[in-house]
Every structure is written in C-alpha cells, then in structure tokens.
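Step one of this worksheet: look at the structure below.
For subunit A:
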Amino acid sequence: SGGSDDSRNAGSAGADGKPRPGGTLRVGALGHASAITRDPHGTQTNESDYLVIALVFDTLTIPGAKTNTAPRLSASWESSADLKTWKFTIAEGAKFHDGSPVTAEDVVWSLKRLRNTPSGAARLPGIQAKNISAEGTGTVVVVSDYANADFPLMTRFASFVLKKDTEDSAIEKAPGTGPFKLDWYRNGNARLVRNDDWYGPAVHLDAIEVTMFETPQAMANALIGGQIDLASNAGAVAARTAEAREDIQVLRRPDDMAMPIVMRTAEGSPFADERVREAMRLVVDREAMVKQVLSGYGTVANDIMGTGDPDYAGDIPQRERDVAKAKQLLRDADFDFSRTYELVTTEDIAGLADSATLFANQAGDAGIKIEVVKQESGAFWEKTWKAGDFYTTYWGTNDSVVFYASKTMVSEAGQNEAGWQDAGFDAAYREAISTDEPKRRATALTELQQIEHERSGYLLWGMADGIDLAAAKVQDLPKLAGYGRVQLEGVWLS
Partner candidate 1 sequence: MAAPGAGAATAPRRAGTTAWGVAVRVAGTVGRRVLMLVVLLALVFAAVELLPGDAASAAAERGESAADLAERRHLLGLDRPLWERFADWMTALPTGDLGTSARGQEVTELLADPLPNTLILAVSALVLTVVLSLLLGCWAATRPHRLADRLVTHTSTAAFAVPEFVVSAALLLVLSLWTGWLPAVTVTGGDGRPTTWTMLIMPVLALAIPQTGWNTRVVRGALADQAATPHVEAAHLDGLPPHQVMLRHQLPGAVPAIATGIATSTGLLFGGAVVVETLFNYPGIGAVLAGAVAARDTPLIAGVVICAGAVISLVLLAADLIRDATLGARA
Partner candidate 2 sequence: MNELAPAPPTALAPEDEPRPPVITATGLAIRLPEGPILLPATSAEIRAGQVTALMGASGCGKTTLLRALVGHLPPGTAVDGELDVLGRTPHHLPAAELRALRRTTVAYVGQDPGSALNPRMTARRLVAELATDPSAANVLGLLAECRLPVDSRITDRRPTALSGGQQRRVALARALARTPRILLLDEPTAGLDAAVRDDLARLLRDLATGRDLAVVVATHDPHLANACADRTIRLTTGPTAARAKSSTATPYTGKGVGAGAGEGIAAESIDAFFRNGRRRHPVLTGIACTATPGSAIAVIGPSGSGKTTLLRVLAGLHPTHTGRLTLDGHPLAARAQSRTREQRRRIQLVPQDPLAALNPRHTVGWQLARPLRLHPDLPKSARPDRVAELLAQVDLPAAHADRYPGELSGGQRQRVSIARALAANPDILLCDEITSALDTDTTTEIMDLLTRLRTEHGMTLIVVSHEHHLVTRYTDTTHVLEAGRITHSDPTRPKR
C-alpha cells in the first residue's frame, strides 16, 4: 500500500506563479545551547538541531497532507498479509552527499543503530534489531513482533539514514542524502547549501541559514527587525504582534500541539470514577481556553487525541460546558469538594502552565478547589509524568488517532499517562491495527474514538495552531502541523 506522490505536501505554487530559483533563506528555530545534539539518532530537544538534521538527512517516510505518511527516501512500501512484515523500496537515484549511492545495507545499519539507542524501543515499537534486514540493494525488510498496519507511520521522524559504519566521532560531518548539504555548523547555528544531486523534486533555494534562538520572543524580534526571514514555531503572541504588519506573513498550521490535562484513572486516584472525569470535561470552558491561552490561535477539541488524522471522528458531538451537570455528576460520585486538588504542570512550552491556571479558575465555578503546582521540567518528567493523579502534558504530533492509542491509551502502552485500562478500547484498537481493510478499520477507529471521548483519562480542551512568521518574500512554506514544518525544500524567495 502507500506511496502517493504528495511528497511535496505544500506543493501549490502560489498565486505569484513559477518558483524563482536562488537566494538564501534565513531561518530562526528554537533551541538551547546546552542541549545541542548532532547525532541524527540522538534525542533532538532543539528544534534547530532537528531542522538541520532533517534537511541534511532523509527519513524513510515523512508526514504528508492527504495520507499522513508520504514517501521520502523510501519511494514505496508494502506489507505482508499479516501486517507484520514491511518492505521499503529505496528511491531511485538516492545518493549521499559524497556521491555514493544509498544501499539497503546503509538503511539497515541506520535503522539498527536507531533501534539500539536508549529510546530505540519507543521509536521503532515492536521491532527488534535482528528483524531488520536487506533484500538486495534496494529493499529493506522489517519484521514486527505483532501486526501493525501503521508501521510506516513510525518511520517518519527518526529513521535518518547514514552511511553504513559511520563512526560516532564522524557523525557531525557525516554525509546525508537530503536536499541540503552542510556548509558549516557552529553552536546550534548552521549554513546549508543546496544539494544539486538530490533525488527529489527541484530545490530552489541556494542556501538556508539556521539561527538558534533560546526564546520565541527573541526569534520574533529578529523577524520583526528583518534579521531572519522565517521564524519557525514563533507562537501566538508573536503572531498577534505581526498581524498588523504587512511585511510579515503569519502561517497557521492547525492541529499542531495538544495540551491535554491528564487524570489518573487507576484505583486510589480521585479521578478513578468515570463520572468525575466526565465532570471535569464538562467544567472546562473550551472557547475561553482557546481565546485566553492560545490568543485565539487554535481550535476547540473534543477530548480525542490525534485531531489531525484524516480518520478523525468529527461527527462525535462536541462536548460543551455544563457546570450544573458537572456538579450533579460529582455529587453522584461522592466527590470530595472540601479537598484542594493539585494540578501539576511545567513550563516546557508556552501556554501549558497558563492552561492549568485558567482551568483551575474555571473549575472553581463548580466548587472544585484546584491548586496549580508548577514543577521544574526535570522533576516533572521524572516524578509526575505517568505517575501523578492530575497533571498537564503535551504532544506535538497529532495526525494519527492510532498513534496515541498505541502509545498512550491501550492498557499495555509504555507511556500510558493516565494509567487507563479499558477492555472495550483495547479491543477496538486491536481491531483497527490488525486490518488494512478500509471499512473495518474505519468502524474500529470510530468506536475507539467514541470510547476515548467518553471514558479516557484525557481532558483535551483544544488544539494550538503551529504558527510560523515569515517575511513577505518567502513562498510555499510548509503547512503541515508538527514536524512537517521542517520540510523547507520547496520554499523559494520572490
């Protein structure tokens, strides 16, 4: 299956007509000096690093617009009938920057290297290193431990391909296969030049200069001051500032970021009772949250994760605020109103702590006392995440309902944030991933989403738009949510 030709998801050539070749695009991206990573298989907490890596190296697949997995280094893929064995065919004419062709051996070596990193199990779920092999020079075979109709989805973000047997010490200078070659890299900043030999569609830009910014604010200031042409993921406030200016375009990429509130469903938690969770979901004023926390740059959500999925169940009725009903539910569930509940949050991303604050304020209307506790990022991820009763979390890839189901909601999921165990949900999930028959799959997915909407541990009040700011001359910017924003190879300057 798969292999549609929308690798250029942002491909509409714009009203101005034909793309003009040449020019240097100056991009700002967020990052911290202390977190700089050069290894494509490392943990890139810096967007700037990920951007550079994603332009220099290629993954097997990339996020797409029509189907959420689009081909890249792998031109096409197919699975066995049991949905366990997947075969990826390497794109015609794919070459490393040093001129040598990309072979299946290179890909196998790279995937195995990825699998053997500390977080490899999470990045290639269900795949063991020994089950990755080459078939000839152009095909890679991956065997999953269980049926997984959505496996190609997993190869979108980290499956960067390097030359076989690249030394760890040579990683920083290792040739990639991507649309741009590394000219220089220094402390998070880099200059990339066009790879004229790229196997993909024509690249128009001569070069891309990446500047790392510690704060979105500094990045927005740089854009306003004309020091960069594109501020990647600049945030809503910067967008509002720029809105009035004609020389700056504001790009909204919907369904970019989810900031759900997690309620622990396990026994012993105050939210173990389904009715309490329902009440919480009724108490939140979603419009107000979107307006105040996201400055309006977002959409109301319906407690289902993966809003950008083409299979998203938009027909499930939107839950509205109903304080009276919430109170009734709470009373039925013998909810302890005298207690003050701690809502733990962290300040990793803009708006997260604000959402908690505002929610606490809204919950007060139903007589629920909530105190927001802000934890330092490290402590939050170590102590609260996956363990706390009541906390905020965030996810940046929202184009797959199944992705969330597998990663965070099915009973055995490694990152089951709410400790949720629901037999009905598990069954629906299994049904969905073990078939590639569209109708069966669609029914299963709808069922899955319905259960999630009713009973899960998530309160998803809204989705933040991804917001890029760009100078007026920048054309054909990527429009996909999340990491889709790094696909800058189609951009040109007018």
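Going forward, contacts are C-beta pairs under 8 Å (C-beta built on N, C-alpha and C of every residue); 3 or more make two chains touch, one makes a residue touch a chain; residues count from 1.
A quick word on the picks: all candidates are chains of the complex that A comes from, given by their letters.
This is a predicted model, so every value here is computed, not measured.
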For subunit A, as assembled in this complex, the candidate in touch from 1 or 2 = 1
Complex interface listing, subunit A residues touching candidate 1 = 26, 32-35, 37, 43, 45, 118-119, 121-122, 183-184, 186-189, 191, 211-215, 217-219, 221-222, 224-225, 227-228, 376-379, 381-382, 385, 414-415
